[in-house]
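The structure is given below, and queries will be raised subsequently.
For this view, one protein chain was removed and the others were kept in their places.
Our next item is subunit A:
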């Protein structure tokens, strides 16, 4: 199909290589928001979400898409993202039909037939666990009536039907035996099951879901968080204040989800959740920083005073809160979060909480001590001490001087200050400086 006949500008998409013929881009409800979103369905390998990788808004970049030459060049530019993926021209609207069909057309276009895409974004297909897709089915059942307390056992078919109510292309996925089996397998991992005749009935278990997420979290932590996340949520959070942050870190756990959301939308980097099962290919992350992350993290993060376990715990928590805030429906997310902070939590975050609280306290103290003489708060602690002192000294001297000046001021002089001198010219307008002559 011709790209130009479709509305909306083309999008640059990076797809996994060796796609089977049945690969489709389909619209499914997003696991977190339930908004219709694009996914790549690959019957043999699983399902992929699209992650937008874009330069920050402040840097203006565009794509020029041409013929074959351009095609190769783009690939070269993306070498750092390990693994070769085909660059393909497609667009959101075109994808519904047969997206793979127009690869041939595009690659054969001469460069003069090129196209400039205003936004320099790449959509990268990254694997996503089926689990997150089916999770939406449990929320409808539980959230609609009463939260979590009254969950019914449902058959797989019923559950899938719920998903397909929201996601119009879900049935196509179900149509493939392999993917259906994979989904059922994933459901078993998070559900309590009973057998009813020849059918299995499922009921979501928060504990099991959490355990599954913890497994994923462990995998993420093992591979290391992307550099930006590591810097922002781990190192910054645990460092004792040198530069005072805007936010008190006591609220770390609440703050994290929103932070990760921003991180997502900025899309400079992203982390895909890496499932344990056979549904995905092994290289699941497609973030700008991920390649480097794996190397750097262990050594440059741990200054001696903070034990490594704390870093590990915080990474774990960051990974979990990222997953929960990005892929788990809000109703389930709150249940999971309470479970995480309860004593039954599979991971004990208590030492971390204590540490963060103490850091927050130190920061608060640093903040309050600096706010005494200084309103700009732009200076670091180190220069603060002596600079503040000299500044206070200066201020004192200035005040003293002013006071002295006031004392040396007669009442008449003070009164004259109140006189409205509007419309009166300055003496220097009439009389020149020194002996300058002015005749009138």
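To be clear about the criterion, a residue touches a chain if its C-beta (ideal position, glycine included) is under 8 Å from a C-beta of that chain, and two chains touch if they have at least 3 such contacts; residues count from 1.
To be clear about the criterion, contacts and distances are computed from a predicted model.
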Mind telling me which option in "Proteasome subunit beta", "VPS9 domain-containing protein", "DNA sliding clamp PCNA" or "SKP1-like protein" is what UniProt lists for the chain we can't see?
"DNA sliding clamp PCNA"
Mind listing the subunit A residues that contact the chain we can't see here?
405, 407-413, 415-417, 419-440
